[in-house]
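The structure follows.
Complex shown without one protein chain; remaining protein chains in place.
Chain lettering (A, B and C) follows the sequence in which the chains are written, and residue indices restart at 1 in each chain.
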Amino acid sequence: MEVESPPSTTSLIQAGEYLIVQKIDGEQSRIVRFTPKQKILIEKLKFTSDSAFGKPHGLFEVSNNQCFPMSVDRLIEELQLQEAPVATTLLDSEVVLSEIVEASDPRVVIAPSALKLEPEQKRQKLEMDAVLEMKKQGVSGQEVVAKLVEGSASFQTRTVFSQSKYIKRKAKKHSDRVLILRPTIRLLAKAYYLKDPDRLAMLRADQLALILQMAGVHHGKNVLVFEQTLGLITSAVMERLGGKGACVHFHRGAVAQSIPCVHSMNYNESTLSTFLPVRIKCLLAGKQLPYENNRKACNEEEENGDKIKEVKCEENVEDQDLEALARRNDRLDRERRGLEMTFEGKAHALIIGSRTVDPVNVLELVYPTLAPSASIVIYSPHQNTLVSCYDWLSKRQTINLVLTDQMCRVMQVLPDRTHPLMAQHVAGGHVLSGIKVVDQ
Amino acid sequence: MEVESPPSTTSLIQAGEYLIVQKIDGEQSRIVRFTPKQKILIEKLKFTSDSAFGKPHGLFEVSNNQCFPMSVDRLIEELQLQEAPVATTLLDSEVVLSEIVEASDPRVVIAPSALKLEPEQKRQKLEMDAVLEMKKQGVSGQEVVAKLVEGSASFQTRTVFSQSKYIKRKAKKHSDRVLILRPTIRLLAKAYYLKDPDRLAMLRADQLALILQMAGVHHGKNVLVFEQTLGLITSAVMERLGGKGACVHFHRGAVAQSIPCVHSMNYNESTLSTFLPVRIKCLLAGKQLPYENNRKACNEEEENGDKIKEVKCEENVEDQDLEALARRNDRLDRERRGLEMTFEGKAHALIIGSRTVDPVNVLELVYPTLAPSASIVIYSPHQNTLVSCYDWLSKRQTINLVLTDQMCRVMQVLPDRTHPLMAQHVAGGHVLSGIKVVDQ
Amino acid sequence: MTLAPTEPSFLAYNERIQEGDTVIVYVTYGQMVPTVVKRGQTLMMKYGALRHEFIIGKKWGQRLSATAGYVYILRPSSDLWTRSLPRRTQILYTADCALILSLLDAKPGSVICESGTGSGSLSHAIALTVAPNGHLYTHDIDETRTSKVLEEFKTHGLSSVTTAVVRNVCTSGFHVENDADGVFLDVPAPWEAIQFAAKSISRKRGGRLVSFSPCLEQVQRACLAMSAAGFISIETIELVPEQKKIVNQHRQTLEEFEEIGDAYPKERKRNAEGEVKEDSRVSTAIVFPYSQPTHTGYLTHATLLPVLE
Partner (left out) sequence: MTLAPTEPSFLAYNERIQEGDTVIVYVTYGQMVPTVVKRGQTLMMKYGALRHEFIIGKKWGQRLSATAGYVYILRPSSDLWTRSLPRRTQILYTADCALILSLLDAKPGSVICESGTGSGSLSHAIALTVAPNGHLYTHDIDETRTSKVLEEFKTHGLSSVTTAVVRNVCTSGFHVENDADGVFLDVPAPWEAIQFAAKSISRKRGGRLVSFSPCLEQVQRACLAMSAAGFISIETIELVPEQKKIVNQHRQTLEEFEEIGDAYPKERKRNAEGEVKEDSRVSTAIVFPYSQPTHTGYLTHATLLPVLE
């Protein structure tokens, strides 16, 4: 957690910052650490990190491997233009109108059984090579789309629905508008969920939000966290603490690892001060254990894939030893405080976000010493895991036990084309929550 | 199954028919056998069965304990009138307009946080007694609603949303429009689901539809059914067979019991001919067993709550013995054919709709002798039950195993007030399906 | 109860496969090929070649060896046809088909009108349900679709219960008037067809109307049109199926996790060499695939009561 991060209040993009990069209407969302001279790649669009430094976070246009700040007004104008031609073409072309199952109301044009499914590649006259050539020559995405529409043999015979879909698909593919945003928990949650739901235990952004609310995380709280969600829960808790309180994080090995969601939030020292990593070994032993080997700890950090650490390991050995010592002392101090929170009745909430570890096993270790009136929130992708937890907790003094599942569906809201998305990611888990009470 | 039913093609209401009774926009749906001189009661509305006999199924108006056929046109006119005053009141009354959070568009008026929750009883000047009195005097439901609206102190200060809700609620409560319909599987499924989901194993109408489709039930098929859903699955299968094929129904005791959904469909002899009840005893023994006691069988039928049987039992003893003998022979013949279907590889589909019985136990008994290429469909309110079935089936030769769950949500579609229903019954189960194959 | 009709049919139940039968060749989960069995022909698929001669005379549901693997030969059903049919348009899947049949109160003997025909997924489901004494009238504006489905109905032994008509029901109404028990609409502007649907339904018996539309604006207009045409008990519902997969779940203790990490059991086998406890793994259902269809369309259904004399 010793990453030096720029203060999160800065409003300009700085070297070393983690940033979220996504194309307008794109499907991906990447979390990238912008180091100098880096090539940033997003859905086949490329630009150098340097061109973003010193600019405010927001909308950019990419051209010639550079990104340039762009005003939102222009984007909105373009989007309106993109929708417009579809409607105009319609009114002008009788061929298209007759294709639309002779609907008298030209505004409503979706005929699910009237859509022909033909391979598109065949009907596109503009070759892939030509597109690449145009791009090399610096032709804008907008223009490429216009050319593609011209070149499509089938375009004029499509229904308006598929025409609009076609333009959108093409526009998406060739768009050179990019958002470069400062990471938020919400954006991180979405990016990892879409990229690798398995490693995130299928935790969806809406469920993460529910976990935080049921656990009552806010400024000043002491929260115990055992999670297997890439640090997402830990990071979200830390943000909500706002520099006061404690986020005790139980981790494998000598140092907290596999928590990219903590690193990429660019937290300042104040926020990082609430992060209290505790080795599972110590939790199992019920007390703090000495470090076995300093050198080993340093190597283990590499598992994290955190490049700064690696670099530091290769630095001057003496400096390193001093630094490592300071780091270890800090780590031991945080761990000592974390264990105190855990075992001395000072924790106001316990959050378990488990993927492979049986939460009951965690409960057995930390439940007895939770403060009375503490909230317990357990997330699992498997309902039966939570049924076991329910059985365990209901035999202890836990009240207000609630098991919920929730569906989160995105709506397409467009004039005369409003409906829930036809397909979306639905993987997710379940949340069990309760409150610990005592007899006296 | 020896109920004498009127042929289902009759288009007029006859004595002895089972009928579905519901109020327009009512919440209940009752299945009633219309016997002569019977009092039919639905959501506090009462009329005699005799007043319905000889009339076509459809819409009725109730007044003075009699029901009178009513044209749909009049109903629709009334419904339009009911919506209208809300809009007009709005435009006339400045008081109301200012209450609507000063929205400039009077069409959209839903302010969730602007709705006041006050006990309504207090503010209603028209007393309950007066309402009852008006009803006794034969005042129509429409008129009562108008009076209630006049009497409501708070009506003028309500938002349009709550005004409309108020009128609807009142209109519902005092409506004297009744639908008397011939039962269909869809209507029966809904009525029982709303009335007693537990006894129906939470089986929803949409899931029943899926079961039939996955089992591929149609004219001429031989289908094995073990169900604990009040005969609903059995009845639906019988209807789809249309008089050819077999619906083998495994039941407790000496005669099929607790299958009101079969009785209330008024099936003709042709449809009833495909009903082959088989005692679980015989299924367990793997062969047909003799009846232990004739008298006992007759008594057991009473469990069914079927009044005709009781009456028959009290008839002349000799007649009864002859009749009982004929009935028993018919029963034994059907059972013999049912066992043949089960054990001689003639069944093309197996449906299990279980509530308390472990479906694996049923599979062990009937799966080995199913015809190859047979569909297996298992419904259970408990997902883990189906996980066990999946394990069992995947170890045998079952392919195309699919476990699904489905959400079925009702939309409110009203001008400027379109949204999914705010609350509805969501209990339901899960469906596992597969296809049996053989090596050679 | 074994039937022996002379003609091949989706409704027939011979124990063994005959020439002319439509079989569903089950290759893998998600890959099924419908084929009409004909001597001299050969099916080519993932697992190599399979000569039709080899299929004839075999039991339905039997495993057969192709040149590079084995397949199963399944009896056609409405669901299997929906999952394997040659697609000419977007189709209605089994969950929607099932509910539509139920909302139409379809059963043997029902007279049902459908528009459009599309790829005939629902058409087959309806035809199989109303057989042998009911009838399906299916309408489409595209002649290639109606002629294709007629051809399929012939091959599948469903000709006697089906009629396919090239017609725009929104302007010209349905082929049958005053005789249908149910009308199903899957057209871009259902509100234009609703008055015709009312005319098509039997005045004496009354009937049911079901309309499928992806967008809410279509539903809103359709509801108004239904009410205006005298339909009652109008209700719009949406079905969202969720498919699950059964997986082996491994519950670790914290100690195990600390020692070996969160590696899944199969990886563990290599690490711990035979020390994996099988009993720590339980079968459990998870939502899978992660991305699934979450909307097909809204189903609006309504009743037209018999008309009083």
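Assume a residue touches a chain if its C-beta (ideal position, glycine included) is under 8 Å from a C-beta of that chain, and two chains touch if they have at least 3 such contacts.
It should be emphasised that the depicted structure is a prediction, and the values quoted were computed from it without experimental measurement.
In the entire assembly, the chain absent from the figure touches the shown chains A, B.
Residue-wise, the contact with the chain that is not shown comes from A:A374, picked out of A:M202, A:L224, A:A374 or A:A427. Of A:D196, A:E292, A:D319 or A:D391, it is A:D391 that touches the chain left out of the display. Of the candidate positions B:N64, B:N329 or B:N361, contact with the hidden chain is made by B:N361.
Although one chain is not drawn, its touching partners on chain B can still be listed: residues 100-105, 108-117, 197, 202, 228, 252-253, 280-281, 283-284, 355-358, 361-362, 365, 381-385, 409, 416-428. Not every partner is drawn; the one left out touches chain A at residues 11, 24, 56-59, 69, 71-73, 75-76, 79, 179, 184-186, 205-206, 208-210, 212-214, 216, 218-222, 239-246, 337, 341, 346, 348, 371-375, 383, 386-388, 390-391, 394, 399-400, 402-411, 413, 415, 418, 420, 430, 435-440.
Everything that follows uses one rule, which is that only the chains that are shown with their structure count from here on.
Chain centres here are Cα averages; for chain A and chain B they lie 46 Å apart. A straight line joining the Cα centres of chain A and chain C is 37 Å long. Among the residues of chain B, those touching two or more other chains are numbered 383, 407.
Contact of a single residue of chain C with at least two other chains is seen at positions 216, 238, 242, 284, 298.
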